[in-house]
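A quick write-up on the structure given underneath.
Each chain you see keeps its place in the complex, though not every chain is here.
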Amino acid sequence: MRKTAIILLCGIAALFLTSAVSSRSTQSSYGEDRAQIEDLEARYLFALDFRDADTYAMTFTQDGVLDYGPVITGRDAIRNFIAGMAKTDADRAAKDSSGLRPAAGRHNITNVVLKIQGNKAVGRSYWFHYSNNNDKRTAGLDSFGHYEDEMVKVDGKWLFSKRKIYNEQVAAWAAKPGNPAW
Amino acid sequence: MRKTAIILLCGIAALFLTSAVSSRSTQSSYGEDRAQIEDLEARYLFALDFRDADTYAMTFTQDGVLDYGPVITGRDAIRNFIAGMAKTDADRAAKDSSGLRPAAGRHNITNVVLKIQGNKAVGRSYWFHYSNNNDKRTAGLDSFGHYEDEMVKVDGKWLFSKRKIYNEQVAAWAAKPGNPAW
């Protein structure tokens, strides 16, 4: 009986330790996953607007899909896409003779709806863009739309496996009728 | 003494299991509740802008109050209110002879302040609206204000029991002096 008691004690202790460790390291809950995904969404936009092609590409899975009308597949192609935007900006700046500072443009995300199930998530959210790309560097809203996303948690990090971008400035890319969320 | 030890062991095991179960299912903490409420706020706005009357109504409690100047009380009345907006849109589209795609308008929420106590929450946040309702489908900001909300957790789901909307485009609905938050 003493042996049984000691075995039981050890068992309970082991269970307890396992639970304590796992509750600290995995932190898997709606709140924890949503916090990580919101950070991902924000880092994605900093990388986009500041033309940081490497960081932007790393917000996608290796075979991730970026669909903004045209569809770009895979991290390398996505990296090249943003690197191309950086080059276009640099070329434009080199030719600019206005004497003005470079114009700034920024994408913003709001209204983040997230359904999370284990290591997969589906998201809906709004985006809008403003800039000061005019000869007085005056701020103005210039476009908006929404995102429809699929995300996966790979080695503890959330990444986009697919981002589809709807854009109300282009008829073919505008939202279809009906609520995209739930 | 052996019996006592075994009873103690069983007690500890029971406590341990109860705690493990409750920490997974209730997940009641500021972060978890805030995550759920942010999702509610976002789903509310998708439902509003895409005229999804059922989903919109279901973000309120059965006797929820929507106060945007006029006051609408109860889920059924709230559903009818959004259904009416959908009908107005459809009628306008039916009469439209411009050849343009339907205009889009979107409400956004930012600056979410939340005080949460058990199954009740009080919220303050900003909203703004942009649209492309013009003959070139050019994006523009058109209105803004703030929300003052009361929320309750019913059967594990957060719902609005009252949303009061302040709107800076209408003198009577503009914010009163003083910080609405804390």
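A and B are the chain letters, set down in written order, and residue numbers restart from 1 in every chain.
The rule is short, and it goes like this: contacts are C-beta pairs under 8 Å (C-beta built on N, C-alpha and C of every residue); 3 or more make two chains touch, one makes a residue touch a chain.
Computed from a prediction, not measured in an experiment: that's the story for all the values here.
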| item | value |
| --- | --- |
| Whole-complex copies, counting every chain including the 2 in place | 3 |
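Methods note: only the chains that are shown with their structure count from here on.
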| item | value |
| --- | --- |
| Gap in Å, rounded to a whole number, between the CA centres of subunit B and subunit A | 23 |
| Residue ranges of subunit A touching subunit B (in the complex, touch as defined) | 1-2, 5, 8-9, 12, 15-16, 19, 23, 29-32, 34-35, 110-114, 124-126, 128, 141-144, 146, 168-169, 171, 174-175, 178-182 |
| Subunit A contact footprint on subunit B (complex, rising order) | 2, 5-6, 9, 12-13, 16, 20, 23, 27, 29, 31-36, 38-39, 41-43, 45-47, 50-52, 55, 101, 104, 106, 108-110, 130, 132, 137, 139-141 |
